[in-house]
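Here the complex is missing a single protein chain, while all its other protein chains stay put.
== chain A ==
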């Protein structure tokens, strides 16, 4: 019985259990719903849950555990000479067995017999059925595949039987438990509580898992390259493995970090004033019609994929700045040499700033609108103008929220990749001229992980060290944002 069918049957049982539970509650109360502790729906839901959840958990555990049991049983059927081989070859052989096992049901009995006589024909027979096998089979593989199929079949049958029995037993037990004073509502709500708890713990555990996996890889990197060379190194030159005698290269974080912060800074320089002013206009001055028109338009900017901004930088902004600088230097010195390169910090910063405008304006707009009307009225009632009210009352009151929004925006700027790749290049350089290319941490992560590299070399593993560094920076930014928000809130509320 397939898992899908099993689920369907369990669902049907649960539905029946629901109806039975309701009916039982109805019979017990003899139609007077006031005699019941909970509404009849809750009794139904309770019975359905008891009939459905335990088998569900059983199926989940079974599906997680049974492959290991079956696999080890199948591996035991391998001949001795295969068992003596290396781990990698064994798992290769096992992969073959699994593929064959999937293909076997497609063959007729004669074909199976024929293939057993001549295992080398298996590839062509399977190919005739439209089923590809990677390598030539050996005769023991056919037997093992048959065993695998048989064991999986047994496992599924046993699982189905157990699950259905558990479900029926659960429904029966739950129906017995139902009495008029039974607190079905509380029980159902407790199950809901657990479901909510499960959902939130999945989110948290995922985060923990991501950090842990990054951390282990990063630690492997740090065992190859000393931490101080990574954190305080001023040269980024990872070299590809085997390129020379000192194949380890240099992994200095500083140039990347400088590039990240520099480009992020330029981006914020563009995004913060424009975004904040736009937010103030939207929240305080714009008529409702204007607001309903302009706000969605502004937020369209937020929906554009960053790679598109990258194109924009590459084909429009970069060349424009380059030509502009050429014209300017031509007018000033007579030498038409551009001092802004097409790929530069300023190009990336400006385009990233444009990308961030909607974030700044949308977040700040919400925060400014949330300032109580009473404060506005109070200030206007004292004879302050609108702009005085905004400067002296509304912005100070909204400041903690705005600072939080800006820090959130900053962590976006730090994490941005595509725009930088296209607009600022991939050259890890340490310099302060905004008209020259630089690159960022995220770009280098992508760089180090793409291509045919061994996954154990420091050249690849450095990506995880960079990742965890970036993670720590954004985490610190967020914590700082929270701290500021709390501090001001104490003062202002």
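Following the convention adopted for this analysis, contacts are C-beta pairs under 8 Å (C-beta built on N, C-alpha and C of every residue); 3 or more make two chains touch, one makes a residue touch a chain; residues count from 1.
Methods note: contacts and distances are computed from a predicted model.
According to its UniProt record, what is the protein name of the omitted chain, chosen from "Alpha-ketoacid dehydrogenase subunit beta", "Nitric oxide reductase NorE protein", "Phosphate transport system ATP-binding protein" or "Peptidase M16"?
Spelling it out: the chain absent from the display is recorded in UniProt as "Phosphate transport system ATP-binding protein".
Out of A:137, A:393, A:423 or A:470, point to the residue that touches the absent chain in the complete complex.
A:393
For the chain that's not shown, point to the residue among A:260, A:347, A:361 or A:379 touching it.
Among A:260, A:347, A:361 or A:379, only A:379 touches the chain that is not shown.
Using the definition of touch stated at the top, determine which of A:288, A:303, A:334 or A:451 touches the missing chain.
In the complete complex, the chain left out is touched by residue A:288.
Using the document's contact rule, name the residues of chain A that touch the chain not shown here.
287-288, 372, 374-385, 388, 392-393, 396-397, 491-493
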